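Below you will find the structure I want to go over with you.
With one protein chain withheld, the remaining protein chains of the complex are depicted in position.
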Amino acid sequence: MTQTEFLSSEQEDLRLLRESVRTLFERAGGSDRARQLRDAGGGFDPEMVRELAEAGVFGVAVPEDQGGLGMGLAAGGVIAEEVGRVFAPEPVVSTIGLSLGLLRRLCPDHPKMAQLIGGEISLAVAWQERGPDGAPADATCRYADGKLTGGKAWVVGAIGSHGFLVVAEQDDGPVLVLAEADAQGLVIDKRTQADGSSLGELSFSGTPAAELASSGAVLTALAEAVADATALAAAELVGVSERAFEITLDYIKTREQFDKPIGSFQVIQHRAVDLNVMCEVAQAGVREALAQMDSETDPKVRARLASRAKARAVTAAKKITRDAIQLHGAVGYTDEFDIGLYLNRALVLSAWLGDDAYHRRIWFEAREAEGAAQ
Amino acid sequence: MTQTEFLSSEQEDLRLLRESVRTLFERAGGSDRARQLRDAGGGFDPEMVRELAEAGVFGVAVPEDQGGLGMGLAAGGVIAEEVGRVFAPEPVVSTIGLSLGLLRRLCPDHPKMAQLIGGEISLAVAWQERGPDGAPADATCRYADGKLTGGKAWVVGAIGSHGFLVVAEQDDGPVLVLAEADAQGLVIDKRTQADGSSLGELSFSGTPAAELASSGAVLTALAEAVADATALAAAELVGVSERAFEITLDYIKTREQFDKPIGSFQVIQHRAVDLNVMCEVAQAGVREALAQMDSETDPKVRARLASRAKARAVTAAKKITRDAIQLHGAVGYTDEFDIGLYLNRALVLSAWLGDDAYHRRIWFEAREAEGAAQ
Amino acid sequence: MTDWNAMTDAEFRKEVRQFFEAEYPEELRHLPHRPKFAEIEHWHRKLHAKGWVAPAWPAEFGGMGLNAAKLLIFYEEQQRWGVNRGRDMGVQMVGPLIIKFGTQEQKDYWLPRILSCEDIWCQGYSEPGAGSDLANLRTRAEIDGDDFVINGQKIWTTMAHDATHIFMLVRTDPDAPKKQQGISFLLAPMDQPGIEVRTITTLSGETEFCEVFFDNARTPRENLVGELNKGWTMAKALLSFERIFIGSPSLAQNALGQLESFARGRGAFDDPVFRDRFAQAALDVEDHAALYARFADQLKRGETLGADVSMLKIWVTECFQRITELMIEAAGPDGGSIGPLQVGNVSVDVLSSFYKARPTTIYGGSNEIQRNILSKAVLGLPG
Partner (left out) sequence: MTDWNAMTDAEFRKEVRQFFEAEYPEELRHLPHRPKFAEIEHWHRKLHAKGWVAPAWPAEFGGMGLNAAKLLIFYEEQQRWGVNRGRDMGVQMVGPLIIKFGTQEQKDYWLPRILSCEDIWCQGYSEPGAGSDLANLRTRAEIDGDDFVINGQKIWTTMAHDATHIFMLVRTDPDAPKKQQGISFLLAPMDQPGIEVRTITTLSGETEFCEVFFDNARTPRENLVGELNKGWTMAKALLSFERIFIGSPSLAQNALGQLESFARGRGAFDDPVFRDRFAQAALDVEDHAALYARFADQLKRGETLGADVSMLKIWVTECFQRITELMIEAAGPDGGSIGPLQVGNVSVDVLSSFYKARPTTIYGGSNEIQRNILSKAVLGLPG
C-alpha cells in the first residue's frame, strides 16, 4: 500500500498543486531566474504572471462562484511556500492575500477581479501611513469629490502595478478607492529593499480615484485581507527557510576544512539538526494555522491564527538564514552564493506585516480577548 | 618582575582578603561542611560566624570610625564570592548588606552594631510583605505604642537570628524597630528553600519592639541597604557560577562515554567555552559594578549599578548551573554530586531581591531617569 | 470482546474519556510523583476488571488490541485527565518482549501476572559508567547448572524498591567482538539475598530511582527471553513506539497550563516582558503539537516512523524546561521555595515542576545523543 492511498482527497489536491507550481517555477529557471530579475532592476516577469494565472495560482483562495478555485488559504500557503523556495519576485502573496482578499470581500463583481485572477493586471494595496517619526501612524489620507490627497507608505508591488487599491478617509468614514498607476498628481517614491524588490511611498495631490466600497465593511475586509496576507507571508517564509536549510546542508556536506567536510564536525552537525527541527516545526505550525483559518469564520480567531503563523515563521527564517550564512563561512557573505538571497528575502518578508515580536504580542492579546469573551 | 608588583595596593588588599577567607572556609571543610549543615536541618554554625567575624568579614564595608574595616562593597564582594564557592550557610551577605547596611546608616552608635560586627549575634531584616495573591505588596505592618501588628514575608535568616529589624508604618511615617526573636506575639512560619535554608513569614500581634529610627531616612537607608545586599548577592552568585563551572570542567575531563572523555566531544567543548566566557564576563561586570558603587554617592546610581550586577549574575548563574546538570548527565540529578547543591543555591539567590528580568527593568528605568535628569 | 479498532476515533475517544472521568479517583489526578503500587492498587483493580490494563497487547493475551491510531487516543485521554500510568513497566516493556520473543510457557506464566500486577516489574538497563552509551554494560550473567548467576550493578532503576521482579540486559558473552553483541535479556525475582536495592536521592530530595546490586544473584535458565546473546537487538526493536511517546506534547502542555494559572493568579501577566515569554513558550508547544500530529498521522496511516521522530523529543523536553523556568520567574521571591505555592484556589509546586523537567533532556537518550542520531540518520552528515 502506498502512502498516498491514505491521504485525504484534500491533501492529495494540495500535493498535486504543490507539484505543478514547483514544476512551473523550475522550468522557468528556479532561483537563477529570480537572481537575473533582481540584477535587472528588481521587477517581475509579466509572462510568468500569466503562466501562474493559468495554473490557477491567483484565484486559489477565491470562491468558485467568484471565479476562483475555492481551495482556501491552505492551498495559498502551498503556493507561497513554493514562491519562497525560489524567491520568485511576482506579486503572488500580495495578490492572493491583499488585492484579491480585499476585492472578493468588498466588490466581488468588479471586473478587476477577473483580470487579477487571470494575471492580466496586478494591483497594489495602499493602506499604511508613515508618521513624523518614520513609524506607522493613523490614517490621514483623504478622499473627497473623487480625488485623493495625502500619502501612503510601505506599498508592496507599487512598481509594475497597474493601479492602487487605496484605503482612505472620507467624511462619513473609510473608503476603498482605485487609482490608476498613471493617475494625475500621483508621485511614487521608490525604496529599494534587501532582496531587490521595492516599497512605494505614494503621495497624492488631488489624484482622481474611483470609489469601490465604503463604510465600516472596508476596515473589516482590510483586517481580513491583512490576516490572509500575513499567513501567506508566513508560508512563503517557510519555503525560504526550507530551501535555505537544504542549500546549507548540501554545502556542509561538501565543503572541506582541515581535510574533512565541515559537516563532520559535531558542532556543525548539532547546529544543522537544530535548524532542521526549527524548520519542521515551522512548517507544521504554519500549515496547521492556515488550515484552521480555512475552517474558521470568526475574524478575530483568524487574525490570531495568522499571528501564530507569522510569529513562528519569522523566528525560524531569521535564525535559519542567519545561521546559514555563518555555516557557509566567508562565501556566504558573497553575492555569488544563493544563500545570501534567502537571507535578504527573509529580511524583507519578516519586516512586512509585522515581525515575530509584534505578532506574539497580537497573538497574546487576541487569546486574552477570546478568553475574556468566553 | 612579578604580576603583583603592578597591582595597586587596593587590589593587593583585596587579594589578601580573598586568600584569608578562602583558607578559612577550606579549613572548615569547604562545601562538605555546608552539605552536612544542610542535612542537619539547614542551620548555620555559630562558631564559624565568630571566626568570620575575627577575620573582619561582617564589618568589611562598615566605615572604620564605626568599628569596621572600611574596605567598601568591593571587599564585601570578594567575601561573597568565596561564600558562594563553598555555599556557606552563614548569614554573611544579609549581615553585611542588610542588617549592618541599615544600622550603620540609621543608628551607627547602637550597641547591636558592635555585636553584629563581632559575630556575637545576627539580626534578620524584615521589610517585605505578601499580598493576597501571594506576590509582594505594599507595607501595612503597623507600629504603635511600642508594639507591632501585622506581618512580614521572605525574611532571610529568620531561623537562628537573635532578633528582627522590622521596617513598619506608624502614624507619621516609616519606622525601623527591633523585635527580639523570643518576643511575645511573634509567630515565625518557616518555609524551606531549595538549598536547605529557610525564609521566615512573620506575624506580629502586639509584639513589643524598640524604635531605632523613624522618618523618611528609614526608607532611604533601606533602599541603600537593599542595593548593597543585591550587589553582594550578585557577587555570591559569581562564586557559585565559578565553582559550578570548575566542578563541571573537571567532570567532563574524566567522565568517559563511547570510550573517550566526554570533554573531547566538540559540542561539549564549545558549551564549556560558552559557560566559561559567561562566567568571566559575569565576574568582570559584577566586580566593576561593586567598585563603582564604592566611588559613587548618588543612591539612584548605586541602585542602578546593583541592578546591573544582579541582572548579569543571575543570568550567568542560571545558565551555568543548569547546563552543568546537563553536562553531568544522570549523576548531576543525584544529591550525591555537589553540582546539584550549586543549582539549588543559584535558585535561591536568583529569587532573592529580584531576578535578572526584574533587574533589567529597574536598570533601564534608572538609566532613563538619569538621562532625563541631565 | 469489543473490537475497539472498528469504532470511529471520536466514538473511541468518548468511550475512553467517559471511563476515566467516571472512575479515576480525583485525588490521584496529576500525581506529582511516581506512586508505590499500594497507592494506586484500587484504580488498578478497576482497570483490570475493565480489561484495560494493556491497551497495546493483542486481545488474545488479555490486551485491548488497539492499533496505533487508537493507542494514541488512549494515551492522549490518559494524559489529558491526569491518569497515572501506574506501575506499567510490565505492560509496556516486559509483556511486549515476551509476546514477541517468549516461549509459550513464558507467555502462559508471566502475562496474566503482569495484568493482575501480581508481579510488579522494574527495568534494569542503565549501569553506572554506561550513561548514554547504553551498550557499554558490564553486569555479567553466567550459566551455573539450571541457573544464571548474576553479578554487577544497575542504576536509575525506577521504583526498584517497590518491585517484585526485574527485567534486564546482562552480558552473557564478554568476548563478543562488538559490545552490542553478547548481551541477553533476563528476568529475575527481586526477593533474594543476592539482590540489594538502594534508593538514590535526587537534587529535589525525591527517591524514585534506585541502584540495584547483584552479588551472585540467581535466576532460573528458563527466565532467559529470546535467544542467548541477542538481547540488544530485541530491546531496541521495542523502542519504536516509545520514540513518539517520549516526544508527546502532554508534559509541556500540562506545565503550560500550570504556568498560566499560576501566572494569572500572581499577576505576572501584568508584565509585558513576561507575556512575551509566555507567548513564545505557548507557541512553541502549539507548533510542536502540530508536528507531533504529523508524525501521529503517519502512524495512523500504518507507516513506520523514521529516525526523524526524535526531533519531537528534543524540542518538547527543552520547551518543557523553559516553561518550568518561567514558573520560577513568575514566583518572584518564592522562586527558591520548596513545596506547593498557593494562588487563589490553585496550588502549584513550582520547584517540583522545575526539577521534573531537568532530567527529561538526559533520559531516553540524551538530547545530545538524539542530535548525533538525527545528524547522521536523517541529515546524512558524515563522520
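Residue numbering begins at 1 within each chain, and the chains themselves are lettered A, B and C in the order written.
Following the convention adopted for this analysis, contacts are C-beta pairs under 8 Å (C-beta built on N, C-alpha and C of every residue); 3 or more make two chains touch, one makes a residue touch a chain.
For clarity, every value in this text was computed on a predicted model and none was experimentally measured.
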{"item": "Touch partners, limited to displayed chains, of the chain removed from view", "value": "A, B, C"}
{"item": "Residue, one of B:Leu16, B:Val187, B:Val281 or B:Ala369, that touches the chain absent here", "value": "B:Val281"}
{"item": "Touching residues (missing chain, whole complex) on subunit B", "value": "1, 3, 6-7, 249, 252-253, 260-261, 263-266, 268-270, 272-274, 276-277, 280-282, 284-285, 287-288, 308, 311-312, 357, 360-361, 363-364, 367-368"}
{"item": "Touching residues (missing chain, whole complex) on subunit C", "value": "271-273, 276"}
{"item": "Those residues of subunit A which, in the complete complex, touch the missing chain", "value": "128, 133-136, 153-154, 191-195, 199, 255-258, 265, 267-268, 318, 322, 325-326, 329-330, 332-336, 340-341, 343-344, 347-353, 355, 357-358, 361"}
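Following the convention adopted for this analysis, only the chains that are shown with their structure count from here on.
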{"item": "Approximate Å spacing (C-alpha centroids) for the pair subunit A, subunit B", "value": "52"}
{"item": "Centre distance in Å when subunit A and subunit C are each reduced to the mean of their C-alpha atoms", "value": "43"}
{"item": "For subunit B paired with subunit C, centre-to-centre distance based on mean C-alpha positions, whole Å", "value": "40"}
{"item": "Junction residues of subunit B - those touching two or more other chains", "value": "265, 267"}
{"item": "Shared-contact residues (touching 2 or more other chains) in subunit C", "value": "368, 371"}
